[in-house]
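Only one protein chain is missing; all other protein chains are in place.
We just call them A, B, C and D in the order they show up, numbering each chain from 1.
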Amino acid sequence: ATRGGQLVYGRYADSLFLDPVLNDANLDIWILTNLYDTLLQPTADGKGVQPGLASRYVASSDGKTLTLTLRPGLKFADGSALTGADVKWSLDRARKPDAGAWSSSLASIDTVTVSGNTVTLKLKRPDPTLPAALATFNAGIMPQKLFTAAPGKNDAEKAKAFAEKPIGSGPFVLSEWKRGSYMVLKRNPYYWKKGDDGKALPYLDSVRFEIIPDDNTRILKLQAGELQGAEFIPLSRVAELKRNAALDMELFPSTKVNSILMNNRPTLKNGTDNPLSDVRVRQALNYATNKDALIQVVTYGTGKPMTSYMSSTTPLFDSSQKGFPYDLAKAKSLLAASKYKGGFEVSVLATSGSADDLALLTALQQMWGAIGVRLKIEQVDAATKTARYRANDFQMRTAAWTNDINDPSQITSYYALFDNIESVHTGFKSAEIDKLFAQSQQELSRITRASQYRRIQSVYAAAAPIIYLYETPYPVALSKKVNGFVQIPLGNNIFASTWLTK
Amino acid sequence: MRIPTPGGTLHAVRGVSFDVQPGEVLGIVGESGSGKSVTLRALLRLHAPPIQVTGEVGYGGENLLTLPPSRLRGVRGGQISMIFQEPMSALNPVLSVGEQITENLAEHRGLRGRAAQDRAAELLDLTGIPSPRARLRDYPHQFSGGMRQRAMIAIALASEPKLLLADEPTTALDVTIQDQILRLLLRLREEMHMGVILVTHDLGVIAQTCDRVAVMYGGRLMETAPVTALFRQPRHAYALGLLRSLPGGGAHRVPLQPIPGGPPDLRVPPTACAFAPRCAYVTPACLVAEPPLLEIAPGRASACVHAAELPGPQEPQTAPTSMPARQVGA
Amino acid sequence: MQVRGLTKTFPVATSLLERWRGGPRRAVQALTDVHLSVRRGETLGIVGESGCGKSTLARCLVRLYDPDEGSVRYGGEEVTALRGAALRAYNRRVQMIFQDPYSSLNPRMSVGQVLREALSVHRMRPPAEQEARVQELLTLVGLPQSAAGRLPHEFSGGQRQRIGIARALALEPECLIADELVSALDVSVQAQVVNLLLELQERLDLTVLFVAHDLRLVQHLSHRVAVMYLGRVVEVADTAQVFGAPRHPYTQALLAAAPSLDPARRTAAPALQGELPSPLNIPSGCAFRTRCPQAFARCAEERPALQPLPEGGEVACHLYSPVTSGAAPGQLDKVTP
Amino acid sequence: MTTATLTPVAAPRRRRWPKPTLLVGLALLAVLILAAVFPARLAPFSPTDFDYEAILQGPSARHPFGTDNFGRDVLSRVIYGTRIDLQIAVFTTLFPFVFGTLLGALTGYLGRWADALVGRVADLVVVFPFLVLVIAIVAVLGPGLTNMYVAVSAVGWVSYWRLTRGEVMTQKKAEYAQAGRVLGYSPSRILLRHLLPNAVTPAIVYLMTDMSLGILLGASLGYLGLGAQPPTPEWGVMVADGKNFMATAWWISTFPGLALTLAGVTFSLIGDGLADALRPRA
């Protein structure tokens, strides 16, 4: 690997708020670990965790204590020492129940104590997800002194001020940010991790994010050599870019699942009967969905059929799940067995301006037409869609999900548990899943946990609260000069060991 | 001259020839659309394609219609100046009066800067505008109608031309102002020994200002004559009709003697005397061809078949028996 | 018709800056204290230079403008107070014909439509008879029968003026107010329209207010003439008197300035010096004093009122005021404007 | 007493033939209307049916304009789009034209406070950039053509109001309008029968420009996902959808783009022609 140089990377939108705890959006999440390192880190395949700021972690046999050993000589990007106190302060801030949307991932922690290089987490209960949670962005370690020195009356104001010029422990540090235009991350000279040449990472002197909302322009800029990398390549152009000898068209495996959420409740918000409350109808629609055709039309062959509600890259994904293979006859017979043999009309909320939603739904209009279901597409902008969704005022909606944490518990709690957000507002509720989930959250045996999850996935599939569609990768086009870049299945862009061929 | 129009080619002016002597005022009179302005503009080649002009405009031994553009510019404005009917539209609204005078001085007299300013003020003074130096900075809209016309005359005189073409210079003005402007023109003519061609449709203006008159109708000259001779005894039926249609002194609240009908459509090339359809004296001889303008006395010419037989302007009209009387009234 | 003390001003838009600096709200004084009477069946000519208020007066008489002050009485009725139906009835009796042959007719309505509309709005004829009446009107003004189906642009200026006259006559008015009826026309055509007016007046016993700036025409047509200057009537008298023995210096100058048709009668000096003052800023006292060759001190101080002359007619000039009537004009102090 | 009748009429009655611009414009419009009325007769395929076998095919004898990413025939979509786009052209301008023109006539005639009031409201609309305001309104109402019409109508009337108001104020001073008053005609008659027909020409001419602007606005909203909803074959949205394929399948956006241009040229020719034809002969 050669050192030096600047990587110019085209993003489709700018980050909003660079605070690991208080941010809300993938735009932030996916680059935050470049700025704030975590005690543990997700592995590149997304399936496990590896040491981060902590070189070692040991769980007690009862699973109620986790002991981590910090590497010696850790420093923040300004050269000040990263101490146990910073770790304790950061974790305490992140797990405060009213701090941001992510605090629940650290909810099992009872106390954090520090002595020298050793950080001890005392837990309220055994938590198999904790190592993954510690490898997640919100557990990033921040400099307590600098943060509290930031102007502002309270934590929220200080966070705003600090996030303007954040100093963290990650491989890079923010050096320049013109909102909506570009952001430059400079090499953090104090970063702990060593490269293959034995010297400290990162190899790059800097990363420059250019914000280019228009897909076409982003690609043109890449082709013209003004960018060395561009994210969110439209799937329709993957094949074309693959043919381009100057580029690497990468399809990084992701945890992204694309589905259609159905309102499973007996009546709709407006009081009318809801055909989708009938499990046979839901199954029929699933069977009537030709996933392979959709994958061709919508993802241009880059996707793969979804067989579980979680992606195949998620830990404990059950590869024996069958999902709903395309079977028109079965769909028809299921529908015939229901009250709606003659078919019915159903409306779906789509995000206006999303080419993929349109492609998908126009195709579904055709497919479901075959069993007499008339799909009405209702395009609304994202905020409206969210508001209606949150009010349970929808019949169907398009949805995509990516995990933020290297564990199946997150997606399960959202998709399959009523108590969180009414199973992604489908209204689906299963006592069995509730019970299995509760058990799995304390289950230290990976094997037992896997079998619990296998059952959850099966029960979920049988109830078919959603339309299973497909998984899609992260399409990133890179110049051939770029090496060692990875976007992990959780979406995080990892620039730490990226280098440019001279 | 031919003017292509959507309705067909317009033969605006046909076979018009006349001459002007230095120091002489030639009047051109005729009703609206008779081709007065078009003729005047043709003298300076102001018509752009697709309008075609044929013939010859002789000035100082040269034909202006074939002169190369650079030389033409020296004559235009330099030797021959022109003033227009509507001072408001002929003066550029966004340039000050001073600028419009000095640009002419620069072009033809090579005067610039202070010298030009001084001369411009002199010119305004000459045309009778009070406090001329201050008024140089004013824009046309800040002038009254009479002052605008004076300003335009000042611009035209800037180059000290030998010949001044004036297209209805007073039509837009009140009688008292018209009176002032006409006197001014006559005075300047004396002082600068200029020839003047004065276009008007007002016979009174002709009578009061001109030395010689040319009467136009339907794009042709009908009659040319010294001014007193014309008013005493017109030698063309049209000129006679014009004089007669005016309310005379004395007779009060009796019917006038109009020329019936309206002007001819010039898109149809005439094959007879253009005035024939409205003429009270028309005979088959008039319909044979367009009668040529013939000299009938020294300094006088007429294009009327009946030039010799016309009655005087005050005598009662005697219509040929072939024609019904067109007089209106009981 | 009796006009008493008629006054009309038009406010002039003043710029914000000006008003802020405390400048006065300016107004054009278009008519000031105009007195006039028109007798039944007569033709009253009104002459004067451009902007002297001739049109404004005509428009006030038909209530196109509402005068600021003064009264107009017609047949015992106060015209300035008329509203609605009464005003419409008045307008039926007093009609106006306009100057511009091009803009006074709706370019999109055929002659027949124009006339029928006037007939039907005022229910002058039952619909069945309207067609016949239209033909009658066309004949009356000397237009061919076929004219009814044509649009205004197909007519010459003189013919359009006839259409305008026919439109006014459709209402069978008693009084016609003709504002510069023939000014836009060529002399040869002018005579046609003048003849028509004369003939109609005789046949229909019309009262005519003939507004014009062509002195020869006014002389020819009018029984009496009113001379206006800057919004005021300065002299009213029989035609013969006005043209034969004008009293007001302005009338005299006006007549002298009009070009005579006789080339032998040329004058060298202009009849009048100076320009018309701005109507925004009318001179004090007698408005004409700034150009008047005979002005004296009193002219600047006091406004001469219109007063009767012993020989008939009225004039507004201090030369004829009782106080100075004995003084010879030559002895007067000249007031420099 | 006899009255002489004067025969010659100055300008001979001449049949006025429309200028070639207007004729060509009308001919093109006829073609568009034909396509809008009988799309099924003209289009070889359904505009919405997918053909997975024929995705992204270039122009061929079977698909003269090629196929799109769903295998739909672009020619058929362009033909069916005619109806939608003509509808957009009409509905984005109909209300603004009628309302703006009438309001303009009224306030131009009345003047004073009515004029001042509407003027203030117009100021409100004018200080917003047009597109931004339309986007905001569409965002409130939800995307789709109907809401786009509502949004454009809320904004678009101002231009017509302005044009007609100015024109009525000019025409009001013309002598024929004053003659109407002296003739004792009611204000409504003068306004509607006399002034409006003479004042409406600029608005009609602008209407033509506005129609192509309406279609373009539809395209811009389509780009932002606020325009016509799928699978509606609307030209602007087709161009927007095709932009990702410009490098590989140029035909998807090019042909609807040509159709847009054709419509624009058609309206512009008619506008120029009408301006000429409607000008009253003085």
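The rule is simple: a residue touches a chain if its C-beta (ideal position, glycine included) is under 8 Å from a C-beta of that chain, and two chains touch if they have at least 3 such contacts.
Keep this in mind: contacts and distances are computed from a predicted model.
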According to its UniProt entry, is the unseen chain "Dihydroorotate dehydrogenase B (NAD(+)), electron transfer subunit", "Peptide ABC transporter, permease protein", "Taurine import ATP-binding protein TauB" or "Heme exporter protein B"? "Peptide ABC transporter, permease protein"
Considering the complete complex, identify which of D:153, D:212 or D:232 is in touch with the unshown chain. D:212
Of A:1, A:184 or A:220, which residue touches the hidden chain? A:220
So one chain is hidden, and I want to know which residue out of A:384, A:409, A:457 or A:497 touches that hidden chain in the complete assembly. A:384
Using the touch definition from the top, which of A:44, A:107, A:184 or A:211 touches the missing chain? A:211
Interface residues of chain A toward the undisplayed chain are 16-17, 24-25, 98, 101, 156, 160, 163-164, 178-181, 210-214, 216-218, 220-221, 223-224, 226, 380-390, 399, 414, 420-421, 424
Absent chain, residues of chain D that touch it: 120, 123-124, 126-133, 135-137, 139-140, 142, 212, 216, 219-220, 223-224, 236, 239-240, 243, 246-247, 253, 257, 260-265, 268
Taking the full complex into account, what residues of chain B touch the chain not shown? 41, 44, 46, 72-78, 81-82, 84, 86, 89-96, 103-104, 107-108, 139, 141-142, 152, 155-156, 159, 165
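In the analysis below, only the chains that are shown with their structure count from here on.
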Mean of the CA atoms for each chain, then the mean for all of them together: which chain is nearest? D
Measuring between Cα centroids, which chain is at the maximum distance from chain C? A
Of all chain pairs, which one counts the most C-beta contacts? B-C
So what's the Cα centroid distance for chain B and chain D, whole Å? 49
Quick one: report the Å distance separating chain A from chain C, using the average Cα coordinate of each chain. 89
Chain A and chain B have mean C-alpha positions lying a whole-number Å distance apart equal to 90
Shared interface positions of chain A, touching two or more other chains: none
Going by the contact rule already set, what residues in chain C reach two or more other chains? 142, 156, 159, 192, 199
Touching residues of chain B toward chain C in the complex: what are they? 31-32, 144-147, 174-180, 182-183, 201-205, 207-209, 227-228, 231, 241-243, 245-247, 251-260, 262-263, 328-330
Using the touch rule from the top, collect the residues of chain D that touch chain A in their complex. 48-50, 52, 55, 69-70, 139, 142-144, 224-226, 229-231, 241, 243-248
Chain C to chain B touching residues, read off their complex: 43, 49-50, 142, 156, 158-159, 186-192, 194-196, 198-199, 213, 215-217, 219-221, 223, 239, 253-254, 256-264, 266, 268-273, 275-276
